[in-house]
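Excluded from the complex is one protein chain; the other protein chains are retained at their positions.
Chain nomenclature is as follows: A, B and C, assigned in order of appearance, with residue numbering initiated at 1 for each chain independently.
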Amino acid sequence: MVTNTNAAPGPVLELAGIHKAFPGVKALSEAGLRLYPGEVHTLMGQNGAGKSTLIKVLTGVYTPDAGTIRLDGEDVRPASTLEAQQLGISTVYQEVNLCPNLSVAENIFIGRYPRTWFGVDWKAMRAQATELLLQLEIDIDVTQPLARYPLAIQQMVAISRALNISAKVLILDEPTSSLDEAEVQLLFRVLRRLRGQGMAILFVTHFLEQTYAISDRITVMRNGEREGEYLASELSRLALVNKMVGTAAQGAQDATGQAPGHQGGATLLAAQGLGRKGALQPLDIDIREGEVLGLVGLLGSGRTELARLLFGADQADSGAIAIGGNTKTFDTPRDAIAAGIGFCSEDRKHEGAILSLSVRENLILALQAQAGVLRAIPFKRQQQLAQDYVQWLGIKTASIETPIGSLSGGNQQKVLLARWLATNPKLMILDEPTRGIDVRAKGEIMDYVTALCRKGMSVLFISSELPEVLRCSDRMVVLRDRAKCGEYVRGELDDATVLQVIAGEAA
Amino acid sequence: AKPLVIGFSQVGAESEWRTANTVSIKAAAKQAGVTLKFADAQQRQENQVKAIRSFIAQKVDVIAFSPVVESGWDTVLREAKAAKIPVILTDRDVNVADKSLYVTLIGSDFVEEGRKAGRWLVDYAKKQPGKTLNIVELQGTVGSAPAIDRKAGFDEVIKGNPQLKVLRTQTGEFTRAKGKEVMEAFLKAHGRSINVLFAHNDDMAIGAIQAIEEAGLKPGKDIAIVSIDGVRGAFEAMIAGKLNVSVECSPLLGPQLMQAAKDVVAGKPIAKRIVTEERVFPAEIAAKEFPNRKY
Amino acid sequence: MTAPQLKVVPPAPERPAVPQRRSNLLSHPLLKPVLALAVLLALDILFIPGFLKLEIKDGHLYGPLIDILNRAAPLMLAALGMTLVIATRGIDISVGAVVALSGTVAAMLIGGTMVMNNGVPEYVANTPMPLALAAALGAALLCGAWNGALVAGLKLQPIVATLILMVAGRGLAQLLTDGQIVTVYYQPFFFLGSGYLLGLPFALWVVLAVLLVVGLLLKKTALGLFIQTVGINPVAARLAGIRTATLIFLVYVFCSLCAGMAGLMISSNIKSADANNAGLMLELDAILAVTLGGTSLAGGKFSLAGSMIGALIIQTLTWTIYSLGVPPEVNMVVKAIVVFAVCLSQSAGFQQLWKRRK
Partner (left out) sequence: MNTASVTSGAAPAGAGIMSAPWFTSLVTVLLLVVLLAAGGAAYPGFLSEQVMLNLLIDNAHLLVIAVGMGFVILAGGIDLSVGSVLALTTMVAAWLLHTAHWPPAAVILAVLVLGAVFGAAQGALIHYFQLQPFIVTLAGMFLARGLCYLISIESITIDDPLFVAASQTQVPLVGGFISPGAAIALIVLAIAIWVSRRSAFGRAVYAIGGNEQSALMMGLAVGRTKVLVYAFSGFCAALGGVLFAFYMLSGYGQHAQGTELDAIAAVVIGGTLLTGGYGYVAGALSGVLVLGTIQTLIAFDGTLSSWWTRIVIGALLFVFCVVQRLLSVRSHQS
């Protein structure tokens, strides 16, 4: 483990002419990157541009087909993530890559345990882990298995693991995708401190705000190539977007058009006293036809829980749901789906994608399940659907038959969204639907969703990106500490007040 | 007085023969008014050892068992001796350094059975002088005591004889299914050149008979068949003229066991080896014998 | 691929998807198993004179190849059911026991005993055969339901859940027969295991029929998709609205049903039911067949055809060992070596051992 000693003038890390092809896809061609000590360098690009692949190449997950990697001036070719770590490159990959069965503490320290003469020193490990997480203001029981915590927490754990490896290069692939504003600010504070210590930080995100908030330098990738490297201060947002997209498209902001100030029609769904011990205190919530209902709250405020209860993914132990005339509780997702509800989970990897099945199969899955096992959707029809959505949402894939697992993160997310849209539900529950989706696609998707609402579909929208929620929702329900603490209609809240409300400072 | 308690550890129920053996022992025990503690080892030696240990713990009067395999009994038998519990072996010997570890062995002698089969074949050969007889052999489960001993006895007898030549030998694992499968393969490989089949037990012979018939040959005529055990099925086959001879290996050891146990406890002297009289059943007498077969 | 990501993207794949699907589903995964089988057969042709010899004996084909097919039939059936179980990331080690049970039930019901009256053997049959067969398969169904309930209902781990029946099932069979081998004397029953139809073993036709039915089901319904989904990611499957529990339950039932049919074939073939030995270790051979056929025990993608070929590989190997005159004590070593060889030749790692981390 090399701790950062000198901040040499030259780049610590330099990649040039990197090529990487996968069956059917040319992921990287002539890709490159220069990383200087003491800078935060942001890697931008659309979904499937090749960011993650580039990172995986330089950390030894993939071996490049061609190209050079120079660390401190000498050629290196890490053959494994272990070697990369030993070279002083510490990484957080896009999908959380931790062990669900191990305790939080262990996930942070595995491979680098504090020891006593008697082996692993669990006490010390717990203490240090708790302390590390507290730096990120996460206060959880680090002895619990990681799988007990929501994605956001897992994300933070992964980050603190990477931070804890004293390295000269720190790489973060979309670390903020599932974090909320507060968490992001915390992360940035830490990053700035490390930058101050001369560490070179590579950062991937789709949020323009974050990019400009933290980065000194920006490398834009497009279709696996390095489009260019710019100083953040010299590149306007619009210019950046255009470089990513590759045409003089209109800026991202306009891409996400305003949703209607639409007050919704008749009540579609009304839940009374819906709750579950330990997850959510009983609350009432109603959703009208054709409206976007936003759920806002801090991490762990219980938004996902509410969503899961509404969808029957977890059984509510109190309350009932009135929909389509009759009142019931959903015991299984099937019931909810039958009642015309769709649910796009926040945990893409474990609750969404069937990784080794094709894009087509993943896409028609819910529809087929709805149709029942016997009434198979004709193959032609499946292809038609798949192609349409691939085109519609601009999903970047070699073909509709490629396994979804080999798609880029954002593109996977789009496929899963399509899975539910295909069932055209009356109510669509979107938990962090825009996670890991590039700025342009995000606009497109939100437009698409609001368009569907105009056609009468209702949406329950959960996102840690407050601006997005504010922009899209007709009404907002605020959750705090797993209980409902307010309901507001569009306009009642703005970027400033909403923060107070969810943090519980407002009167 | 309180009834005699015998702990008996049986090998398993791997064959009809074995089941008949179990039945005989249970019946005899009931008849002799003996309390029988019966433990089935599912063909595993370690289970037998466990059973014997538990018999010792239960302080039975006599321990009897049919060893899965000869070797490996010293330790546990010592414990039995230390607990002053006499041990009787049935149907198989054990090789222990100190023969005083058991009082007697009741039962058949696999090697002798092999020899009997061999002798019958030698006589059979005499009847067609000058003709060499090609033999195929269906062995029992590889490594099992009966398989090894029966083969040994058989080979010993036919060794010198120029007329008898073993073409093929393969394991039929003592089962009908395997016996049939292997015989099929033999028939494909050698067809009519096979004159004799020697099967280590009746079940394999019965399986093989089917294979021979399906090959369009006449079991018992085109291919003479010698097997061992003398179970019901064998007799049916012999009556139908499909099996030439079955060497008896009597499972009916119950009465003798009970008698021996009583004698031991009564302190009477008993022979180290109690041989059960066993006969050879050629097809000719099968029909006559059939009604008085108990298994 | 290199088109900029605009709202108006050309439909991604120009290549029509159908042939690609073919190549994924059929030729590619099957290639290696087929090759392995071919090599094995080639060896036989070289070393065993008259291996290909086929004569007509009383109206049906007769020869080594027929033997292999006939003997492989039960294994093929077992492998068929096992494939689906494995696809759901499960395993069923009770197959052998179910074989014993169904065989026993059938044999006992049809049964028949030989009575001697003045030296002349006479046979008497008991229950009508259709009834007996139905009962046997019914027993198998019950076993399947039992396994399914434990795995899908109680969520026991498949291997333990089925271990219970593996142990107890054989016991039940022996209980029925009192440990005796039940011999059947009723001619029509033998057709199942050793009869011939259009010159080929009847058992083979049964296998083909089942294969056909399952094949159609998988093709015409979404069964295949659902089974894979459940095998790969049960959580996601449930959230997508698939009846995971029901599906898993049915798969185990089907597996046992196949085992039951295999049991009928076996007992019919040897004209008797041997509760203690029938189908011993069949589960292992079935699993072996499935994996040799290229289906992963981790669940998900599966290939029925592959499993069938796997079964043929195993049976051919057994047959070869017998007819090459390999001494019995060497059998296992040979089998082991061949299995290693086949697996290695199939492994992705074998080709790209040196450039493993692509």
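Note that in this section a contact is a pair of C-beta atoms (placed from the backbone, for glycine too) under 8 Å apart; a residue touches a chain by one contact, two chains touch by 3 or more.
It should be emphasised that the depicted structure is a prediction, and the values quoted were computed from it without experimental measurement.
Student: Taking the complete complex into account, which shown chains does the hidden chain touch?
Tutor: Its contacts among the visible chains are A, B, C.
Student: Thinking of the whole complex, not just what is shown, which of A:K20, A:R276 or A:R440 touches the missing chain?
Tutor: Only one of A:K20, A:R276 or A:R440 touches the chain omitted from view, namely A:R276.
Student: Of the residues B:Q31, B:S71 or B:T132, which one touches the chain left out of the display?
Tutor: Hidden-chain contact among the options goes to B:S71.
Student: Quick one: say which of B:A13, B:A64, B:M183 or B:A283 touches the chain that got left out.
Tutor: Of all options in B:A13, B:A64, B:M183 or B:A283, contact with the hidden chain holds for B:A13.
Student: Using the touch definition from the top, which of A:N101, A:Q185 or A:S236 touches the missing chain?
Tutor: A:N101
Student: Considering the whole complex, not just the chains shown, which residues of chain C touch the missing one?
Tutor: 93, 150, 154-157, 159-161, 163-165, 167-175, 179, 232-236, 238, 275, 284, 287-288, 291-292, 296-298, 328-337, 339-340, 343-344, 347-350, 353, 356
Student: Under the stated touch rule, tell me which residues of chain A contact the chain that is not displayed.
Tutor: So the residues of chain A touching the missing chain come out as 61, 80-82, 84-85, 93, 97-102, 106-107, 110-111, 113, 118-120, 145-151, 161, 276, 278-279, 304-305, 308, 313-315, 347, 350-351.
Student: For chain B, which positions touch the chain that isn't shown here?
Tutor: Touch with the absent chain occurs at residues 7, 10, 12-13, 19, 22, 36-40, 42-47, 49-51, 53-55, 57-59, 68-72, 74-75, 78, 95, 97, 141-144, 148.
Heads up, the rule we're going with is that only the chains that are shown with their structure count from here on.
Student: Specify the chain most distant from chain A by Cα centroid.
Tutor: B
Student: Point out which chain occupies the most central position, where each centre is the mean of Cα atoms.
Tutor: When every chain is reduced to its C-alpha mean, the one closest to the whole-protein mean is C.
Student: Based only on mean CA positions, could you tell me how far chain A sits from chain C in angstrom?
Tutor: 44
Student: Nearest whole angstrom, what separates the Cα centre of chain A from the Cα centre of chain B?
Tutor: A distance of 72 Å separates the two centres.
Student: Mind checking the centre-to-centre distance between chain B and chain C? Centres are C-alpha means, answer in whole Å.
Tutor: 34
Student: What residues in chain C touch two or more of the other chains?
Tutor: Touching at least two other chains: none.
Student: Indicate the residues of chain B shared as contacts by at least two other chains.
Tutor: In chain B, no residue touches at least two other chains, as defined above.
Student: Help me check something: in the complex, which residues belonging to chain C touch chain A?
Tutor: Listed in rising order, the residues of chain C that touch chain A are 1-2, 4-7, 9-13, 15, 17-18, 20-21, 24, 220-223, 225-226, 228-229, 232-233, 235-243, 247, 300-301, 355, 357-358.
Student: Across the complex, what residues on chain B touch chain C?
Tutor: The contact residues of chain B facing chain C are 12-16, 18-19, 22, 139, 142-143, 168-171, 173-177, 180-182, 184-186, 188-189, 203, 206-207, 210, 214-216, 233, 236, 239-240, 287, 290-291.
Student: Which residues of chain C touch chain B once you look at their complex with the stated criterion?
Tutor: So the residues of chain C in touch with chain B come to 48, 50, 57-58, 62-64, 67, 71, 114, 116, 119, 121, 174, 178-181, 183, 194, 266, 269-272, 274, 276-278, 280, 318-319, 322-323, 325-329, 331.
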